[in-house]
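Excluded from the complex is one protein chain; the other protein chains are retained at their positions.
Letters are used for the chains, namely A and B, taken in the order the chains are written, and counting of residues starts over at 1 for each.
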Amino acid sequence: MEMCKPILEVRDLYVNFYTYAGIVKAIDGVSFTVCEGETFCLVGETGCGKTVTSRAITRLVPEPGRIEKGEVIYYTPYGKINLLELPEEKLREIRGKEIAYIFQDPAAALDPLYTIGYQIAETMVEHKTVSKWKEAFIKAVEVLRSVLMPDPEKRVKAYPHELSGGMKQRSVIGIGLSNQPRIIIADEPTSYLDVTIQAQIMDLLRKLKKERKLTIILITHNMGLVAEMCDRVAVMYAGNIVELGTVEQVFKNPLHPYTKGLLRAVPNPLTKIEKLEAIPGTVPNLIYPPPGCRFHPRCSYTMDICKREKPRLVEVEPGHHVACWLYSR
Amino acid sequence: MAELKRFLIRRLVTFIPTLIGVTLLVFIIANLIPADPARAWAGGEKASPEVIERIREEYHLNDPWYVQYVFLMKKLFTNDIVSPRTHNKIWDDLIFGTSQGVAGAGTKYGRFFITLQLTLFAFLYIVFIGIPLGILSALKKDSLLDSTVRTLALVGVSTPVFWLGYLLIYIFFVRFRVIELAGFPEPTQRITGIMVIDALLLGENDIAIQIINRLALPAFVLGFIGIGVIARITRNSFLETWNADYIEFGKARGLRKSRLMRHALKNALVPIVTVLGLQFGGLLGGAPITETVFGIPGMGRYMVEAIRNFDYPALIGGVLLFALIYMLANLIVDIAYAFIDPRVRY
Partner (left out) sequence: MSAEEVYEKKLLDHLSDFFIKAVVRIMDSIKPGWSIRNKSRIDEWRLMLYALNRSPTGIVGLILVASFIIIGIFGPLVAPYSYSDLLVFKNSHYRFIPPGGTGPGGEVFLLGTDDYGRDMLSLILYGARTSLVVALLVMIFGAPIGIILGLISGYYGGKIDELIMRITDIFLAFPGLILAIAFAATLPDRVRGLLEANPWLQNIMLSLFALDPADAPRLANLLSVIVAIVIVWWPGYTRIVRGSTLSARENVYVEAARAMGMSSWGIMFKHIFPNILAPILVILTLDVGSVILVEAGLSYLGIGAQPPIADWGRIVYDGSRWLIRGYWWLSLLPGVFILLTVLGFNLLGDALRDVLDPKARRSIEFKLKKKKR
């Protein structure tokens, strides 16, 4: 394994949502490091907190959420900064310029009232990548060409509703890439697309990563995609990272009972399994999360300590971390 | 553009049945009067039978009702019918202006333009107070300002227009004498039909100021209901768009707040424009009361007078114009949609 040069480090992140029904403890002490140039995956079921984690990196947690504590260290070429303590205006200059997002639903992410070209140009002008709007519109064509948009000269003047789903997502990626960011955070970039288009979009992301030496943080619940795209993967359950390692480690040798269950519940791309099994039980209510390990009510190896104390993420082999009392003393 | 043209023609054609329906309805109402309109027009009980008979002939009152109706509509179409009350041609009274107005002095402006001017002034209040108030209250959701705006909207729709008018007259005229309640200066030449604009075009600034001074308060009173209504609809639709995914994505791509607000506002505009269109109709409808309070010789008062004097040719003419403006306002709203939202097709 090559040396990891960190580009982003999330330390001990806590996020709560203050709803009328109570306080949802959505993210409960999440830590991980992303290395420069890698594709880092966050996997887990819907509602496990992967999207919130990814948004919290640049303080984009929506109302009524609040980041309670933690650090997000971003390693610039000139030194490191804690994004969670940065003034709003400085952070804005990083969003979309250094760290760009790709959202799940491209149809909703694009403003329906403006052309694709306008929205790309706007992103560049706002970050002073280009100074003049006219110039920005010309560059927008190049941006669209770089994301393999067919007929970019025409499409630059198109409104979102005039494009297909795949073309919309290409536009969103184009907006993300328009300022040459160092990190792309792609939140389920293909879940709203047809299967055939999904492959094209992932190919595009892979190609762009190679060309531009991008770091990608990919959020998905699709295990096939993880195996195909990622270098390292973090498995999340109910606001915690339960297992973290290289794709090989996690898929070939899953340690955490949840990871094991998850891999049995979907076709495992790296090993053959006989039949698919569901994980018994349901995702816990995070207003009143189970004490100790949040997975213990659904786990078949539950011990006494699991109900009392929360296990910490420990390294069991080089690069392979797991948060489970089965592996830590 | 060809599409727009076809759309306009199609829509304008649908105006016709509604206009016929509206006028027919008013005509039927007018014919419900058991009293003899000819007698009333001739001057009441003391009128001589010959005069009454002549009026009957002139307005075809002895013919069946549908003949009367067709006669009336035809004459209205060619502006060839005289109001038995003002003795002016109806469209002269309402639109073209008369050599001798009700008060004796001539006017270059029809009653309609006086009301239109008042309505436009009120509209300005609604747009320039209501919309910013709505945005502010959305941005400061659940704050004191927000609940004040919400309450203001409810107070607005609960206020009797005439009472508000008198309250302001009492304050600004009786107590402090900062406004004028009489007279209506006219610019020397009619160009667009809107007096203030004409005065400004002609460089008659003092006349423009006099007109503004005269209309500022009545227009505020007329628009008062609308300000709250628009503030509220702006708040709600702005809040909705402010939580939309594209605003979230806008934040994620590092747009400044002012820019995000532009995106949110433009998207919130469709419901706002719809309600603005409805408000325009509401303002026209509210004109009679405001005009009565402030003594403005507009179309609303003209029609109330027409009703009181059984002057139904004038009434039907006025109603026709009202309905036409109302439908035009709706049409403009529909066209505005297409300018705001590229997804709207004709």
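Assume a contact is a pair of C-beta atoms (placed from the backbone, for glycine too) under 8 Å apart; a residue touches a chain by one contact, two chains touch by 3 or more.
Keep in mind the model is a prediction, meaning the values are calculated, not measured.
Asker: Quick one: which of B:79, B:159 or B:236 touches the chain that's been left out?
Answerer: Considering the complete complex, B:159 is the one touching the chain left out.
Asker: For chain B, enumerate the residues touching the unshown chain of the complex.
Answerer: That gives, for chain B, the contact residues 17-18, 21-22, 25-26, 29-30, 32-35, 151, 154-155, 157-164, 166-167, 169-170, 173-174, 281-282, 284-286, 288-289, 292-293, 300, 303-304, 307-308, 315, 318-319, 322-323, 326-327.
Please note the rule applied: only the chains that are shown with their structure count from here on.
Asker: Can you compute the centre-to-centre distance for chain A and chain B, using the mean CA position of each chain? Integer Å is fine.
Answerer: A distance of 55 Å separates the two centres.
Asker: Taking the touch rule as given, give the residues of chain B at its contact with chain A in the complex, in rising order.
Answerer: Chain B reaches chain A through residues 243-246, 248-256, 259, 263, 266-267, 340-343.
Asker: In the complex of these two chains, what residues of chain A are touching chain B?
Answerer: 55, 58, 60, 62-63, 92-97, 100-101, 103, 105, 108-114, 122-123, 126-127, 159, 161, 172, 175-176
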